[in-house]
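Just one protein chain is left out here, and the rest sit where they should.
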Amino acid sequence: MVFKRAVIILVVLAAMVAVFAACASEEDEGDGGETAQEATGSRLQAIQERGRVVCANNDSLAGFGFLDDAGNTTGFDVDLCRAVAAAVLGNANAVEFRTTTAAERGPSMQSGEIDMMSRNTTWTSSRDATWGDFAPTMFYDGQGFIVRKADNISSALELEGASVCVLKGTTTELNLQDFDTQNSMNLTIVPFEDNTSANEAYLAGQCDALTTDQSGLVANASGFPDPSAHVILPETISEEPLGTVVPHGDDQWYDIVKSVMAMLIYAEAFGIHSGNVPSAETGDTAIDRLFGLSGSYGQDAMGLKDTAAQDVIRQVGNYGQIFDLHLTPLGLVRDGSRNALWNDAPCTACPKGGQIYAAPLR
Amino acid sequence: MPAFLRNLTYEGVPVWRHARIVQWAFQIVSGVAAVSLVIWFIANIGLAIDSRNIPFGFGFLDTEYQTPIGEHVIPYDPSNTYLYALVVAAMNTLVVAVFGIILATILGILIGVARLSSNWLVSKLALVYVEFFRNVPLLVQLLFWFFIILALPPVREGIVLLDALYVNNSGISVPGPSGFSSGAMLVIWMALAIAGIALGVLVHRKLAERELAVGGVAHPVLAGWAVAIAVIVGSWLILSVVTGTSPIEWSAPAPEGRFGRIAGGITLRAGMLVVLAGLVMYTAAFIAEIVRGGIQSVGKGQVEAGRALGLTPMGALRSVIFPQALRVIIPPLISQYLNLTKNSSLGGAVGFPELTGVGITMTQREPAISIFILIMLSYLAMSLTWSLMGNLYNRYISFERSR
Partner (left out) sequence: MGWARANLLNSRFNTALTVIVGITLVLVLWFAIRWIFEADWAVVANVGGRFLIGNYNSDQACPGNDCFWRPQVSLMMVTFLMGMGWGVAGSKLMRNLALITVGACVVLAFLPYSAERMGMDVRMLLVANVASMAGGWAFARYTRFGTVKWVVILSVVVFILSLVVLQGASFLGIQAVDSRQWSGLQLNLILAIVGIVLSLPIGILLALGRRSHLPVVKWLCVTFIEVFRGVPLITLLFMSQHLVPLAFPATFPRNDLFNAGVVIMLFSSAYMAENIRGGLQALHPGQAEAARALGLASWQTTLFISLPQAIRNVIPAIVGQFISLFKDTSLVYIIGMLDIVNIARKAVEGRVEFQGAAPEIFLFVGIVFWIFTYTMSYVSRRIERNLGVGDR
């Protein structure tokens, strides 16, 4: 009773605030429309004047974005930002990393301070609508469960009545809730602030299962004291396409980021890695076009240097190299997974069975 | 000096030297400056929200939240609205604050008294406690408590006492009310219970007065409690016998399902235990110092006088020193209560879904600025309540003094 009344009072208060907010925003509608960038020129210009790409990153997820012993931010996601910096500034290190907590990433993107976010962010429609535009998916993930082998579970549907550890403020948390509701699993959902806490709680037996992206499960398990005592269940309960995000309102910049992702993918498909980037015509028109040696894939329209891809691949490497450098050591297997290439570009008849693909660069 | 300036006088004094005029001019200037600064800020914010397309508004409050909240003291379902979810989170904050304040006060008084103990070991240990817990950031302590709670045995190997108390690293479970069979009966019983307490207080007063007037021992405290408890328990029993069901349904915790998770009863979940432990241990160190200062502010002669009247050391503490020390203790104590309430906002860092933690989760999908404005207003309301209580006490004290 008391609570209901409190709720009603709060609703009334909130309604008053909302009315006030509505009135306030109506007054402002007249002079709207001008964005911060329109006043100062395009984002690309701003970046070139600044000399740095501002990149929102994570600093606490093994493999994707973390602090190494020297205090540098490294990882798969981080290299995507470095690739963009190499393309637009010719220097992969010209990145200003802005560590954002999970809570901050929405507001930070919305403030327009950030040029791109590469922070293991799942592409969802609501995020696309409110945070910014998503570039091609660079890593396909899906949410899974890890359980103790001693519990003899072979399917996620046997988890009825279990307590499940999950990360707070993530899509995995929402997916777990849906999974629980749909299958009436009667789960006890225990959300945690960070990966370490969730892992420790699972290992200590506070939870019977731990759920996060499959990649995260593999990485976590490799750090467990006895990895063989745990088993990852076969089901994935969600789609988690991870990609980079750019703020709304600058199509040129969005195109650049998309093209850089395509460069990483096609370089691998063409068999070009950081060690064999051509600087003179090779005779293969597709390769020559990619590296600005003949023809064009629209560099001028995007405001990129003709040879932008040379800088990118030479300094950062192709998709496969980035993957091998950061994710393979965690125990993630690429061959045969969705993160393999769709095929080798020179041979359209050699499917690789993966989903890593981008719009052709031509 | 030009003539017109010389003529600019008020009550025979040049206006720029007339105290009242200068003061009013200063007030008007500072007031206008402050107000226009605030207006400028708000205008800028409005403009930025509009031109940079920063989401703002409160329309999301009545959409479904659809996100789990790990621990809640009032019923919660993911299909509830954002607004209700905020209320759930605020209740979590309130419950932690209330329990935290009660426990921290008890522990703080114990340690404050122990600091002054004549027992060397006890007083030194209390000193170590205070110096350690006061000087380490609460955030670090919370992170540490998180691991201490995890060190308890897991649920299937947990400690079970008499099939009623379950202690494990998922929480502590005890039997508790699970609902009530009929609202009318609950109201009747609660009315009787309140009457019982009132009766107990009355008995206590009467006996205490007689003790003073007649002398001799009348055990007013004991008698008061006995009467109150007798009425409460008696009415429960009578109601149960008459209607066939008890006013409140009771349930005991028991393991359930293949994972042996505890169901039924009341469970204090691990997240809340961590936050409570951290807040209580931290705040108790401050309260201990306040209590020690309060006791020391009472003259030594008072203790000696109390002892000379035949009171035991504990008796002297209780009936001579504490009532006097309370006047010094309460204002800073209330400010500690305020701090504890606000510090509960760190609970989010260890995953406890209090107001700030839930708010941060909400910012994933809804406008962060709006959410944080709501959160800050809620905390402000709680804090102003504490301030009000502090001011009322101050007024009461000065009234008592002037009497």
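Structural remarks
Letters A and B mark the chains in the order given here, with residues in each chain numbered from 1 onward.
By definition in this document, contacts are C-beta pairs under 8 Å (C-beta built on N, C-alpha and C of every residue); 3 or more make two chains touch, one makes a residue touch a chain.
For clarity, every value in this text was computed on a predicted model and none was experimentally measured.
Among B:E64, B:E131 or B:E249, only B:E131 touches the chain left out of the display. From the set A:A219, A:V277, A:L290 or A:V316, the residue in touch with the chain omitted from the display is A:A219, counting the whole complex.
Take subunit B: the residues that touch the chain left off the picture are 23, 26-28, 30-31, 34, 41-42, 44-45, 48-49, 52, 54, 117-122, 125, 131-132, 134-141, 143-144, 147, 331, 335, 338, 342-343, 345-346, 349, 356, 368-369, 372, 375-376, 379-380, 383-384, 387. In the full complex, subunit A contacts the hidden chain through residues 36, 39, 59-62, 65-67, 69-73, 75, 93, 95-101, 103-104, 107-108, 111, 113, 194-196, 199-200, 203, 219-220, 222-225, 330.
Operating definition for what follows: only the chains that are shown with their structure count from here on.
Subunit B meets subunit A in the complex at residues 46-47, 49-59, 61-62, 66-70, 74, 78, 83-84, 86-87, 91, 146-147, 150-151, 153-157, 169-170, 256-259, 261, 270-271, 348-351, 353, 357, 360-361, 363-365, 368-370, 374.
Contact residues of subunit A toward subunit B in the complex are 3, 6-7, 10-11, 14, 17-18, 21-22, 24-25, 27-29, 31-36, 102-104, 106-107, 110-112, 126, 130, 151, 158, 160-163, 166, 168-170, 173-174, 176-178, 180-181, 186, 188-193, 197, 200-201, 204-206, 208, 248-249.
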